[in-house]
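Here is subunit A:
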Amino acid sequence: MCNSNIYMPYPMRVEKVTNEAPGVKTFRLNFINAEDAQQFTFKAGQFGEYSVFGTGESTFCIASSPTREGYIECTFRQSGKVTSALTNCEEGDTIGFRGPYGNIFPLDEWKGKNLLFIAGGIALPPMRCVIWNALDRRSDFKDVTIIYGARSVNDLVYKHELEEWKNRDDVKLVVTVDPGGETPDWKGEVGFVPSVVEKTAPVAANTIAIVCGPPVMIKYTFPVLEKLGFTDDTIYTTLENRMKCGFGKCGRCNVGKVYVCKDGPVFTYKQLKELPDEY
Partner candidate 1 sequence: MKRLHQIVSELLASGKAKLVIGYEKGTGEKRRPAFISDANEVERLVFDSQCSHNLSVYLTKPEYKHVTEIAVFATPQTMRAVVRLAGENQFQDKKLSFIVMDQDQNALLIEGAEVLANHLGKEKIALSSAQEELLAKFEAMSREERFAYWKEQLSNCVKCYACRAACPMCYCTRCTVEVNQPQWISVPSSLQGNFEYHIMRAMHMAGRCVDCGSCEAACPLGLPLNIITRRMIKDIEASLGPDIVSMDTKSVLNTFQPNDKENFIR
Partner candidate 2 sequence: MENNIKVVAFVCNWCTYAGADLTGTSRIKYSSDVKIVRFPCTGRIDFMLLMKAFAEGADGIIVSGCHPNDCHYTSGNFHARRRWIVFKSVLETFGIDTRRIQFSWVSAAEGAKWAEIVNTTVERIKELGPYTEYRELAGVEAP
């Protein structure tokens, strides 16, 4: 490993493309080289650099669970140069992936606890990885609650999985859309994520809260959780600063002395409070 080019991506085959929401797609990627597939491992919370050859690399999380082996999945919204090129990829195309990078959600430490997942919009993908990871070892945890909000019904991602979670007895799922985003037959909640969290009032005792979403959602959700009795070391989130390398060299993603790509992307609220306001 020492003498190999750390920028070499694994060639990956786009096996399946799922349209999740307007502009949002999920790719299932298979390793083209069998030996890559064999030696590749990752843990929930980690991310990678996905590349379209000729366009460049883009950073996002691995959205599938490490318990589902043999492939990885990623979900992205078309927004910049690389995600636009990815959007144009078809099943069968070859793209690049290097990773996994970053730290992990400490699932092992959470054994025996309740899990509360709170996600907004396109931030469900990083959470989906942990959710499936936790559900695949369901007996390790007590109550599992998922609160997910999006701008509109149309913008909800993983619609099939939301259905699947809804039908499970061992998962409590609350789905909400922003006021005005509901359809006539919408049966879920209407309201912003922080107020829905307050309304559903999950129990703070023996519970780990994992919050992912746009900065404004996070900003208003943390105080609600604190009000409900969550301590700042039981609240987890992921930061997503701009990155280029993924291993603490290119100099972009650091928040003060903390490198999001190495020390993150997973942080507790307690850790975040110690960081300067540069994320």
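The candidate set was assembled so that all candidates are chains of the complex that A comes from, given by their letters.
Quick note on the criterion: a contact is a pair of C-beta atoms (placed from the backbone, for glycine too) under 8 Å apart; a residue touches a chain by one contact, two chains touch by 3 or more; residues count from 1.
The shown structure was predicted, so the numbers you read here are calculated from the model rather than taken from an experiment.
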- Message: Just to confirm the interface: in this complex, subunit A touches which of 1 or 2?
- Response: 1
- Complex interface listing, subunit A residues touching candidate 1: 80-81, 84
